[in-house]
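What you see is the complex with one protein chain gone and the rest in place.
And now, chain A:
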Amino acid sequence: MSSPPPPLGNNGLLKNVHRFVAAVAVPLAAAALAAAARLLPQEATSGWLRDARPVHLFLAVFLPAAAATVYLLLRPRAVYLVDYACFRTAPNCRVPFSTFLEHAKQVPALNERSIRFMTKLLERSGLGEETCLPPAHHYIPTYKYCTLDAARGEVDLVVFGALDDLFAKTGLSPSAIDILVVNCSLFCPTPSFVDMIINRYKLRSDVRSVHLAGMGCSAGIVSVGLARSLLQVAPENSHALVVSTETITPNYYVGSERAMLLPNCLFRIGGAAALLSNSPSKARFRLKHVVRTLTGAQDSAYACVFQEEDDVGNVGINLSKDLMTIAGNALKANITAIGPLVLPASEQLMFAAAFIARKVLGGGRFRPYIPDFRTAFEHFCIHAGGRAVIDELQRSLGLSDEQVEASRMALHRFGNTSSSSLWYELAYIEAKGRMRRGDRVWMIGFGSGFKCNSAAWECIQPAANAEGPWATCIHRYPVDIPDVLKH
């Protein structure tokens, strides 16, 4: 079913008028300039200008001007972030450690060993005592109540909560939304998330909507990239809604396979909605780059985060032991791609020089040069996939504790909220009042595939206040996260 081409409307007509005017004006101006040059007194103009033929003069002015005009007209439009909102977790979804373990004990498949494993994992996970699970997960036994209805209920709670906040913040009417991109990896009902949102907020019938399923924890940046592409070919002053979430309700693993119990322990509810636009009015951030790196061509990377059935038939997500190595490699690939786009010339030269030196003089004598990304960005939002991920990235990028603080604290307060964790971290930095105009932010997401996706933003207008998911608790942060939590 193809939709009718979008009506030209005022925007389309104006754009074509601009193009026509440019197409006519530039040659005329060039010709005028060429003619004027010939009419000037002899002393004012240099010899070759007088001697050159009119056609050559015309072309000499026209061609560069035309090239410049064509470049300006055809270059991709800038995309901006108007505002974003994260789901505010409510205390009635809170799950302290002891409750989580007590509930786990009631699952028949989990024996003493599994419980001990989960206990050790939780103690060292970096999660705090305020993280939240969906209402269905507060029942014993959990899996009995993880129905389709309950999953939809969680979407209602999380996605609509974030969207209500966003519409209130921006004052935008839902009927002004032109593009809607939602990513939720593990829950894909029919009708899809985008239809749920269209139904709830009464969006227009010509909204361009896409739901991205199965794309893992880095899908937030994939969504932003897709929204950007759509905005770049959309008429001026278009708005795109990007919703990133992960629905936990249907994904409780009921088996005892240790590698598959990890997600149960770390994933918590969360969601974020962001409003993007291709017009700078009221925008708070500018999206500078989106760089996606997919390493799925290698078998080990492809299989490292794998949804499968265990020996008994329970479905869960299996995390391989070399997850950190694979993540590290994906990160290196992503850095290599994004480095040239964001690093200052000095760093690029150093990197190139070290690279050449290693190639020419032998790899053993020179260590690979890690560019200092602190010269390219003021703030870092690293996917709060787990303590190990954040530690590893801090080490490999040479970041200070303050620079990874947003990630650590988001992990502590909200747990691993999958694709929306980057937005919670941005909200932390803003709630702390650390964002300034002109600051550059680097969002790094990791996820199954194995993907490493980056987005680079520049701040135009920091948040006016600490309203948002951190409002009630920011005064308590940062906290010292012990190596092993006592409980």
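The criterion applied here is as follows: a contact is a pair of C-beta atoms (placed from the backbone, for glycine too) under 8 Å apart; a residue touches a chain by one contact, two chains touch by 3 or more; residues count from 1.
To be clear about the criterion, contacts and distances are computed from a predicted model.
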### Query
Name the chain not shown, per its UniProt record: "Serine/threonine-protein phosphatase 2A 55 kDa regulatory subunit B", "Protein ECERIFERUM 26-like", "Isocitrate dehydrogenase [NAD] subunit, mitochondrial" or "Metaxin-2"?
"Protein ECERIFERUM 26-like"
#### Entry: Contact residue for the chain not shown (choose from A:Tyr143, A:Tyr302 or A:Tyr369)
A:Tyr143
### Query
Out of A:Pro54, A:Pro76 or A:Pro96, which is the one that touches the chain we can't see?
A:Pro96
### Task
Would you mind spotting which of A:Arg88, A:Lys105 or A:Lys432 touches the chain that isn't drawn?
A:Lys105
### Task
Extract the touching residues of chain A with respect to the undisplayed chain.
91-92, 94-99, 102-103, 105, 128-130, 138-140, 143-147, 486-487
